[in-house]
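Worksheet: one structure, shown below.
A protein chain is absent from this complex, but the other protein chains hold their places.
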Amino acid sequence: MGSILSLPWFDFTVSGVVIGSIYALMAVGLALIFGVANLINFAHGAVFTVGAYVGWVCAVALGLPLWATVPLVALGGGLVGAGIEYIAIRPLNRQSRIAPLLATIGVGLILDQIVHILFGANPRALPVPMPGWRVSVGQGSIGPIDITIFVTAVIAAAALYAFLFRTRLGMAVRATAQDEDAAKQMGVNIHAVNMAVFAIAGALGAIAGLLVGIYYNAIDPNTSFQIMLKGMVAIVIGGMANVPGAIGGGVILGLIESYGIALFGASYRNLFAFAVLLLMLLVKPNGLFAKGREREAEPMTGTFVIQSMPVRPPGWLLALGVAAAALVPLAGQPYLTQVMTNAFLYALAAISLTLIAGTVGLVSIGHAALLAIGAYASALLTIAGLPVALGLVAAAAITALLGTALAYPAFRLRGHYVAIGTLAIGEIVSLVILNWTSLTNGSMGVFGIPPLTLFGVDFFSTNPSYWLVLGLVVVFALLQTRLLSSHLGRTWRAIREDTVAAETYGVGSNYYKGLAYGFAGFTAGLAGAVTAHQFSYINFDTFNLLTSVLILTIVILGGLGNVTGAIVAAVLVAGLPEMFRVLAEYRMLFYGAALLLLIRFRPRGLLGSG
Amino acid sequence: MTPSLTRRGLAGLALGLALGGALPALAQSSGEPVMIGVSGPLTGPQAQYGALWKQGFDLALERINAEGGIDGRPLEYTFEDSQNDPRQTIAIAQKFISDPAIVVEVGDFSSTASMAASPLYQRGGLVQFGFTNSHPDFTKTGDYMWSSSISQSQEQQVMADYAVDRLGLRRIAVLHLNTDWGTTAKNIFVEEAKKRGAEVVAAEGYLPDEKDFRATLTRIKASDPDGLLLESYYSDGALLVRQIREVGIDLPIVAVGSVYSPDFLSLAGDAANGVHTTAYFTPVSPRPEVQAFIKDFTAEYGQEPNNFNAMAYDTMNILAEVMRRHGTTREEIKAGLGEISGVPSVLFPEVSFDPETRRVMGLEPTELIVKDGAFQLFQP
């Protein structure tokens, strides 16, 4: 293997450290927040973006010097951070841990969209005069900004470490993190502490945005989620709440990516990042730097399903609803029909997610992966010559099997580790599709997927395809409702309520989670497959993270576990913005606000969780 | 660069109101408007391109309607936001097809998003004019798919000519967007380079949201190339050239024509110097159509137009000319596209379509190099 040895490993190491220090800078803020609020702040990436744009306004539009820009950026980020605490965290104090996590996703979407509306999607240059020198390292060079990023990360971590372990407020912060009730009794003002921490983390995130913007001389409003995810992987490596560990985690992630690129090529980068994430969650959930077998992290029990009685609409009303839906094409508005077809495809996906996230309690942020598997399975099989009808069924079955197998590692995770784990699995599926070119045609996607023709009958025209999808929704809603009324329904819900107690009474929770995933995978696979035949073209990005978040929003809106609710919510969320296309420009704002407001004011959803 | 889009948006709004008020008085064109349906991204990751389109469309329509529109009827468009998402483009297609006022459809941005809707337009008998759809298969769905975009096989032949024949590169490393567009471009380029006796020694794909290329470039460097070819858009292309210089690669860079944008220069800064590219639309062209367009555009928006502005501008002019000469029904437009020739254009010497491929014939690319922070004619 002389060729491997002859690679410029030193240069790869430098590259890894350079990008790793950016991850580290993100991770320090995330770790600080996790340490105090026991929460992954998904809005941290949006704070990063806000920081970059505040920086642009100061440095470019107003022409301020760097020494004036940095404190203003920190101030802006601090305010946004404090705002996140005030809006998304504080009111949810008494809810399950997953609630604030989802709320931060909502806030992130809103912030991104606001930046987008104010500044447009065009990347902007952020030319800030920097000293012109560069240091030669290996064959390349690093400049003052590379060094600034690394040094900022280290100083921030060191300062926070000193703050947490040497100052009174720091003690209060840690006391809050360890036991909120006890801290309260000792006179610690928890709200103030939390807000201070979010403000500090926000300032740090914003400065990261500014520095990284200067480094690349480019800022754009679509960076948030990616950079946040990398920061998240870094803190999982470093230990969720371990602030100095975050630096190590960031650099290690940078190195893993860099070496991965060295060995396999650039398109594998994110695959490595998410594989490492999943591996860490499963093998060393306390991080690489955890000392020995630490006391297990507090099991984040208590699912998102709060105590409520679901609304049970009478049968005649449901029948009436279905009948009305069946009449939609008669309105003679193909656009409306197509929008409703899309909405019902989302409904099918939401029915399957509401089983997993609602009934069984595995809140998944990777559900789009099941759609993708179904879509690719049916597309590839039918292109290879299988009739479409068989392709759909085979795709559903394959998704049931493969989806269950892929999700299996996440079954042993709890609370919002499930959310992170499923997110990673979802990204891994999409990246495997991207890289497994011989099977999936890679980034080219799959063209020429046959249209929906079942047994020689046209189901691809607007109206027949609508009725087909509506039919599938009705059938699978009925099937799932029937399952929920069987021993499976109570067994799944028992697992959700208390896995330990369920196991004590002989319930094999992994087996039953598998059954739920199998059934949900079948439904979702079918939804993905139908979508593929409708589009005639799919690629690895057709079903992405945003799709997953959207489906989850639908499920929460409908009421976790509530089948009827999932359908109604799909029509509202996926249908409404399209019907009022004036809203289209603010669609993401709408989704984000819907998610945030729901979790805040009606966590049981419209029709109640079951 | 203008301070922010909002301010520009407000200015545009004010301008629109002023024009709206002025229109009846001037009475340049009146009667039932001729309506074009545009499907494109106004939100989402590709939103900037929708904004660029609008600028080009609006400028063209202002002129067309000032000159009397289509036989006295004003030419207008309705822009539906697709987010460049195939889910949306098919719904929008339903909407346009069923709306008898729409006589021709324009867009969507990516070939992927467009091609999802193509079967619908084909069945619905409405021309889908994909002016940014360079995918070689885009016009193959049926005879209602037309494009004024240079196809990728045309474009990559030009790139290979430039890199291999003009610059004499023999060991080329390709960096490409890992999307259907970038991968198709890379694949065609590999073929074309081989035909010309050069070898592609490395090909690395990257995702559109990637920002860091240092490790990738280290790998590229290890393959010992004598030049780099970028199949990139302008924003990622700018990130790339900066980092190419930072990791100490000092080789010739040829970038596909989509980097041709003032934003490429501002984003890449000094690192842009020495980058080769080609353009069909370029301000350094002496042709009067081009100079008039640049003057009008700069006066209207306070910034120089880029390639996407120009393509959008051309699209409206081509369609207007087809309608003037051949009529405004859906079928007349389809037939007219096959017959029309000699339409003045910003991108091409003159536009006519090959009725077989339904793409523009007779391209004349201009070879450019960045010098002193500006695109200039390349003279070896």
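A and B label the chains in the order they appear, each numbered from 1.
What we mean here is this: a residue touches a chain if its C-beta (ideal position, glycine included) is under 8 Å from a C-beta of that chain, and two chains touch if they have at least 3 such contacts.
Keep this in mind: contacts and distances are computed from a predicted model.
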Which of "Molybdopterin oxidoreductase Fe4S4 domain-containing protein", "Ferredoxin, 2Fe-2S", "ABC transporter ATP-binding protein" or "RsbT antagonist protein RsbS" matches, in UniProt, the chain that is not displayed: "ABC transporter ATP-binding protein"
Displayed partners of the chain not shown (whole complex): A
From A:Pro71, A:Gly448 or A:Gly508, residue that would touch the chain that is not displayed: A:Gly508
Contacts of chain A with the absent chain, listed as residue ranges: 181, 305, 307, 309, 479, 482-483, 486-488, 490-491, 493-494, 496-498, 500-508, 511, 514-515, 518-519, 610
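Everything that follows uses one rule, which is that only the chains that are shown with their structure count from here on.
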Chain centre separation (chain A, chain B; CA means) in Å: 33
Touching residues on chain B, where the partner in the complex is chain A: 1, 3-6, 42-48, 51, 80-81, 83, 86-88, 90-95, 97-98, 112, 115-116, 118-119, 123, 137, 178-180, 182-184, 204-207, 209-219, 221-222, 235, 238-239, 242, 246-248, 263, 266-269
In the complex, chain A residues that touch chain B: 6-8, 11-12, 14-16, 18-19, 22, 61, 116-125, 127, 134, 136, 139-143, 212, 216-218, 220, 222-223, 226, 257-258, 261-262, 265-267, 269-270, 333-335, 337-339, 342, 434, 442-445, 447, 451, 460-462, 531, 534-537, 539, 542, 578, 581, 584-588
